[in-house]
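One structure coming up, written as structure tokens, with questions to follow.
Incomplete set of chains, arranged as in the complex.
Chain nomenclature is as follows: A and B, assigned in order of appearance, with residue numbering initiated at 1 for each chain independently.
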Amino acid sequence: MIDITHGIPPQHVLQGALVLAKTLPYMPPGVHVAVVDPGVGSDRKPVALQGAEGRFYVGPDNGLLLVAADRLGGIEQAVEITSEEHMLTPVSRTFHGRDIFSPAAAHLALGVELAELGQSLDPEELRRLEVPEPQVGSSRIRATALYVDRFGNIQLNLTSGDLEQVGIVPGTKVELEVRFERYFAIAARTFAEVRPGDVVVYEDAYRAIALAINQGDAAHMLSARVGEEVLLWPA
Amino acid sequence: MIDITHGIPPQHVLQGALVLAKTLPYMPPGVHVAVVDPGVGSDRKPVALQGAEGRFYVGPDNGLLLVAADRLGGIEQAVEITSEEHMLTPVSRTFHGRDIFSPAAAHLALGVELAELGQSLDPEELRRLEVPEPQVGSSRIRATALYVDRFGNIQLNLTSGDLEQVGIVPGTKVELEVRFERYFAIAARTFAEVRPGDVVVYEDAYRAIALAINQGDAAHMLSARVGEEVLLWPA
């Protein structure tokens, strides 16, 4: 068993989905259970999915599993978990992680066939999250903060290709606007290239563009949270 | 080794005892070590207990282990851990988790007999915590907050039977008083049944009555902490 994180803030399904998607490529194939489940007790379905490369996904049908599964080759087979003999009964109304998802995952890990866990679902009907898209103009980018890590680094919904479209490459001075406040930053390959305290725009270890402060906490300094709009342009 | 939690707030023996009691039924029999130990270095005894179903308990004699052990069939045999050859020496005065409890548990897990760890104790003489009892009147309940989880959900010392005595069942509108402030709430089977932001009174996954806010943090909104008094009555 590998415990990836217990650090997703409550109810943040999109953050959970993104962390899963960026972490699983570094995890061996197996049964991946994820639970960020504000809709527990509603009619959202508990699901188990068979993906590519021998990977299985178990969790709520709220989009949490799909960003990862879609990026890792898609879904070959999906079921709604309905088989009571593969659950911990009586099933509580508010903790399906314990009573439905973990037992289903344990059964899959022991070799139980996916189809035994419940009734088949069309993978196209699974709920998918809308990951915010950036607006990349000719001289300016409107981006969204997708994730803030424990260092306060802010991951944006941008790639280095997006930055290049407005002329931002490593070395470019950049201006940022967050919550009506403007900041100077510098595009760099790594935060060690800038002075302590400088804001840096860089490609992070998952190939997403992120904002950081060398030896500081960018989210705190910029008062930025997940979902925050960030404008960027060459200074 | 299964690591249940490192999230008990410092010195909160009762919270530790309640988490242990509600978690162990989902854990396989084995040697359970728990350390919330503000009295380390005083004359409180280090103890090892043999319970029912092949379960052992190791920790300080401050009540931490007893709520769980009593609920899971009681204690068959108890010793004060005094055998130095089963300790890590020299024993520090402030970290018996490392020097006494973990080594004793490791020896038990390896098959050492309980009696070898020290001198026998009468299980009746072990220290037991007083778990606060609710006052259930004909129309009103005076309850106590026992535990607040990381979602801000507040577990009370109530069962659904207590609520029924004052006429509160799923669907009933409820009035709450916490710290001289009053709030409206609704009794429901799950927080997904109420609107986002509503306060809900529900039976949680451990069959205790709890307060939550759908997609919110009840402890923060109600300024309620462990030990807080909560009054409830039908609205």
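The rule is short, and it goes like this: a contact is a pair of C-beta atoms (placed from the backbone, for glycine too) under 8 Å apart; a residue touches a chain by one contact, two chains touch by 3 or more.
Small disclaimer: the values here were computed from a predicted structure and weren't measured.
For this homomeric complex the structure file specifies 3 copies in total, of which 2 are displayed in place.
Quick note on the criterion: only the chains that are shown with their structure count from here on.
Our note on geometry: subunit A versus subunit B, Cα centroid distance of 33 Å, whole angstroms.
Residues 10-11, 38-42, 92-95, 98-99 of subunit A are the ones touching subunit B in the complex.
Looking at the complex, you find that subunit B touches subunit A at residues 26, 150-152, 189-193, 202-205, 214-215, 217.
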